[in-house]
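Left out: one protein chain. Kept in place: all the others.
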Amino acid sequence: MIPRYSRPEMAEIWSPESRFRIWFEIEAHACDAMAELGVIPKEAAAAIWERGAFEVERIDEIERETKHDVIAFLTNVAEHVGPEARFLHQGMTSSDVLDTCLAVQLMRAADLLLADMDRLLAALKSRAFEFKDTLCVGRSHGIHAEPTTFGLKLAGHYAAFARNRARLEAARTEIATCAISGAVGTFANIDPFVENYVAEKLGLTPEPVSTQVIPRDRHAAFFATLGIIASSIENLATEIRHLQRTEVREAEEYFSPGQKGSSAMPHKRNPVLTENLTGLARMVRSAVVPAMENVALWHERDISHSSVERMIGPDATVTLDFALNRLAGVMEKLLVYPDQMQRNLDRLGGLVNSQRVLLALTQAGVSREDAYSLVQRNAMKVWLEGRDFRKELESDPEVVLDAAALDTCFDPSYHTKRVDQIFERVFNVG
Amino acid sequence: MIPRYSRPEMAEIWSPESRFRIWFEIEAHACDAMAELGVIPKEAAAAIWERGAFEVERIDEIERETKHDVIAFLTNVAEHVGPEARFLHQGMTSSDVLDTCLAVQLMRAADLLLADMDRLLAALKSRAFEFKDTLCVGRSHGIHAEPTTFGLKLAGHYAAFARNRARLEAARTEIATCAISGAVGTFANIDPFVENYVAEKLGLTPEPVSTQVIPRDRHAAFFATLGIIASSIENLATEIRHLQRTEVREAEEYFSPGQKGSSAMPHKRNPVLTENLTGLARMVRSAVVPAMENVALWHERDISHSSVERMIGPDATVTLDFALNRLAGVMEKLLVYPDQMQRNLDRLGGLVNSQRVLLALTQAGVSREDAYSLVQRNAMKVWLEGRDFRKELESDPEVVLDAAALDTCFDPSYHTKRVDQIFERVFNVG
Amino acid sequence: MIPRYSRPEMAEIWSPESRFRIWFEIEAHACDAMAELGVIPKEAAAAIWERGAFEVERIDEIERETKHDVIAFLTNVAEHVGPEARFLHQGMTSSDVLDTCLAVQLMRAADLLLADMDRLLAALKSRAFEFKDTLCVGRSHGIHAEPTTFGLKLAGHYAAFARNRARLEAARTEIATCAISGAVGTFANIDPFVENYVAEKLGLTPEPVSTQVIPRDRHAAFFATLGIIASSIENLATEIRHLQRTEVREAEEYFSPGQKGSSAMPHKRNPVLTENLTGLARMVRSAVVPAMENVALWHERDISHSSVERMIGPDATVTLDFALNRLAGVMEKLLVYPDQMQRNLDRLGGLVNSQRVLLALTQAGVSREDAYSLVQRNAMKVWLEGRDFRKELESDPEVVLDAAALDTCFDPSYHTKRVDQIFERVFNVG
Partner (left out) sequence: MIPRYSRPEMAEIWSPESRFRIWFEIEAHACDAMAELGVIPKEAAAAIWERGAFEVERIDEIERETKHDVIAFLTNVAEHVGPEARFLHQGMTSSDVLDTCLAVQLMRAADLLLADMDRLLAALKSRAFEFKDTLCVGRSHGIHAEPTTFGLKLAGHYAAFARNRARLEAARTEIATCAISGAVGTFANIDPFVENYVAEKLGLTPEPVSTQVIPRDRHAAFFATLGIIASSIENLATEIRHLQRTEVREAEEYFSPGQKGSSAMPHKRNPVLTENLTGLARMVRSAVVPAMENVALWHERDISHSSVERMIGPDATVTLDFALNRLAGVMEKLLVYPDQMQRNLDRLGGLVNSQRVLLALTQAGVSREDAYSLVQRNAMKVWLEGRDFRKELESDPEVVLDAAALDTCFDPSYHTKRVDQIFERVFNVG
């Protein structure tokens, strides 16, 4: 999480103020619940809400002595609340506060990410429909294969992010649990009613069984989901980078007036945003393994997960939030060049229709093996000597296809006839 | 995937025979669909089912020349079927076969893994109830904290694997899609009806939009799920390893007659199964990053994912299948020593009740801060000099608790009173 | 490690036969050393070399009962040697054999990999000199930047693999240690002389301090090195894939007669080898994290590293061996198209000289900022409208450069004048 790749709303979730504010709410709600149970006086609970306050710097100061952040926080709050503060944190353990707070933070982060994905999905959908019928070449192995449309490419990425959105919703549900179960999860000193009460107030569900901590497989699932989303970002970013390369130039990132592509070469317009997204994807993904290594805590908990989460919590969510928005911006403003798409489509002299000729020959009774050889023989002349595929076929006596049959083979509309049907599959669902 | 850590049923899914058999079924079902559409003769489709056959070695032989596995397969099948074989693979591309086959393999692998998890869940549940009320010490940071029960520990692991089971079911659904959409996913040469038909026959759902391939974020999600499950295995394995260490010895892996723990030291009984599981977990997890790196294929596909999947497909599923069964076996036969659990619980001279004393003091009107100092002061004498906690408290005039109050503080049943309630949460759900 | 991506010589290192043969040699050399010390009879040591033998299947059979591989091996050898076999393994522990064996295997694997790298380095050097002066465009961000030569590109990859070779030599030295120090590394039951003796016989150095095992940071360093090499493979593979893509086509993997690029599209010639290498690189890299996770063994050792190494030992070395040879083959036979390189170089209408014009203007007294704007202004017309850069400059009155000055700016030899000097740096060193 560095300012360069941060957006304020997400960064704010991870500020000390936000964290302590959530701690305070957990403690204060817990007091309400305990007051309702009669464990502590109702006036104490009220006093905590009324006079409860904290200062980040004062907490830091106390922590330097006690070396324990929750105790430092409670001590600072007690300075404001007065004697009633002794009812705070009754029967609770630090992790009850810390883990429930992390759940709230990850839940809020997920909400922002879901909104980011909605923006990206809207951009992808809009541009997909804009270019639904814009012919371009489909490429496998970087080699021209057969025609497709630019809208179809975008529909594929839309579908991937729709899946990612669903995954993130599931991950949000997984992570949004509340544990207030005491030192080793037995509720020995606290009634499960408190956990239920706080959970409901914070929009969480109670953790069915906790130790001292919320089990870390939940967090592993959350960060793994972020890693998958990042990988889909890399996928789309890679597509744009390819389309923008000089020899292809079918699309370009928007280049603002005043922008400079290179300090040395004034002619440059580089796909720097999508290259940057490629790097950011690597970073988000790098949180996955540590999150998984955090699962095997010792016995009822050790604290090794904590430093990891203090870093990957902000880093992965802030970076992904930034990346999703950057990608949405790229897609919203992407410059698309249909003419150049057509030029590239024509570049191989008609070879992109080789399969259609193969199929026409087999339909005309030639064996698949012979048809393949026949087509490959003619294709290689086009490939190596730059000739025109249709002319080569016409002059090959073994190619038993008449002009009408060849017309059909070279008709581009043939490739787009199912586009509407695919769009229906993609955009009517989800 | 090495024989040492393989079980035959899972390994069989990944055998060449299985793979080619699935390929054959995809092709033959596709022919049926095309025959129904009138694209190919019904007799041809019938002939393919009747005479269709293949030999692994012959396919390998042909592939050495063509350097293309699907073409080699089709050529070999054609040798058996005869002229009708030219109707095979009409308008399809290799990936239609390969990706749909991989979906079937991963789906079957998931089914075995789900069964494995059921066995493990059953073992965990049974042992959890067996030791529901067996007191043992709960430990945070490896240090004695407060009493819990051994059944509660197991209930926590049960809950983790129940979550993992749900994740795997979701991952299975994600991966179980069928793509028969042609060279770049446009269905130019094949009717979507074929895809739907084959999908239904194989228990898959049609992929809403494919390029040449099924998008790899699905596979990334699948392997990430395996990585999370592996991390939970590591978690439980680590618990057993800790419990078995000489100074703890609260539980032990079953040690069979004739087994030797060490070639040099005949006295040894080592937790080698759970140590092994720790290593296997690392291996399953190592598939996650490559699976994510596979997502960003170039344009409509490149083949970089293929070699990765040829390895992690078998490796991760076979290893996880083995690990889940090994862990189930460990848990089914685990030797548990309640007496030693009690001895360990008593080891700290009653300090495990320090929180209860702290709370009793605050309830009796002492400020939280003072109570903490008071308890810590007495606790440290026990900690450092091995004294008895209760006696220290009794002889400290500032500890304003009478004998009855102290009795309550040192009553172990206090810690188990919610166990039934937690069990209800864990085992009634899921 | 799957047959498809294995070469026999490397696979053989990891066969059960090889492993047991190395075990035997370790034990037998150790007996010689002990005989020299007078700890065991000289006749016993001689008998072991004479009658010592083993059968893989018999060992497996015994292991099924004892669940301990080294004991099973010793038992089987004893069946051949007779009573003198009781002098085998005196004061040694299984890890003495296993870890020293792994050192031998990794050392031998490193030797093969070093030879592989020599083949690759030779290919890169030869092709680099072949195309030392072959002009092509240099690209940053996928966008044409300035001219370079194809030989220079290859020289860069040569230098990377020369560095990798040096790293692998260092890693080989790191891994080539021998530990025969007994159950917890104290040499309580065995004289360090034995370790020194066996080390010398096997080409290893004695491990200065071992626990029960050779410390795993050595192995982590070894596998990390393999991961770096794999990343360099990916780098060169990515370059070839880019050069082969249809719109670029400056180079192509060799396409053998009879080869088929696609089952559906007979015109295809795909860079499948370098795509495959990209995937294999991901797999080799996936061994790095588990190898690092193996370092933190518990106390004097736990066995969690073992299953990891049983897999990544063969997998990473066999895959890298295969990949290095595949890459060497690709480079040896790479089809290179200098004409197409020149065509691509000309594609941007002379823009690749924009920096030279910028510098000429600043030399002529224009401020850097103004010069940049001036050049960018003209460049954008070329970029967007496909005009000729030189003509645009000539017709811009603010461009204060005469014909001679512009001639210099558009002279391609300007870019190649240091190539010999760079080659000298690269190929005279290392």
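Which chain is which? They are A, B and C, in the order written, and residues in each are numbered from 1.
The working rule: a contact is a pair of C-beta atoms (placed from the backbone, for glycine too) under 8 Å apart; a residue touches a chain by one contact, two chains touch by 3 or more.
This one's a predicted model, so the numbers in the text were calculated from it and none came from an experiment.
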Among A:Glu50, A:Glu65 or A:Asp346, which residue is in touch with the absent chain? A:Glu65
So one chain is hidden, and I want to know which residue out of B:Ser15, B:Thr173 or B:Gln376 touches that hidden chain in the complete assembly. B:Gln376
Among the options C:Leu102, C:Ala183, C:Val272 or C:Leu374, which residue touches the chain absent from this view? C:Ala183
Of B:Gly82, B:Gly142, B:Gly203 or B:Pro412, which sits in contact with the chain we cannot see? B:Gly142
So which bits of chain A touch the chain we can't see? 2, 4-5, 65-68, 70-71, 74, 89, 91-94, 182-183, 189, 241, 256, 258-265, 270, 272, 275-276, 278-280, 282-283, 285-287, 289-290, 293-294, 298, 302-308, 310-312, 315, 319
Contacts of chain B with the missing chain: which residues? 137, 139-146, 241-242, 244-248, 260-262, 264-272, 275, 289, 293, 344, 347-348, 351-352, 354-355, 358, 372, 375-376, 379-380, 382-383, 389
In the whole complex, what residues of chain C lie against the chain that is missing from view? 74-75, 78, 83, 85-86, 88-91, 138-142, 145-148, 152-153, 155-156, 159-160, 163-164, 167, 170, 174, 182-189, 192, 206, 208-212, 215-218, 220-221, 224-225, 227-228, 230-232, 234-235, 237-239, 242, 278, 281, 285, 288-289, 292-293, 295-303, 355-356, 359, 362, 367-369, 414-419, 421-422, 425-426, 429
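Here is the rule we use: only the chains that are shown with their structure count from here on.
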Joint neighbours (chain A and chain C) are B
Tell me whether chain A and chain B, two copies of the same sequence, contact each other through the same residue numbers or different ones, using over half shared as the line for same. same
Using the average of all C-alpha atoms in each chain as its centre, how far is it in Å between chain B and chain C? 32
Find the geometric centre of each of chain A and chain B from their Cα atoms only, then give the gap between the two centres in Å, rounded to an integer. 24
Listed in rising order, chain C residues that touch 2 or more other chains are 241, 260-262, 264-265, 270, 272, 275, 289, 293
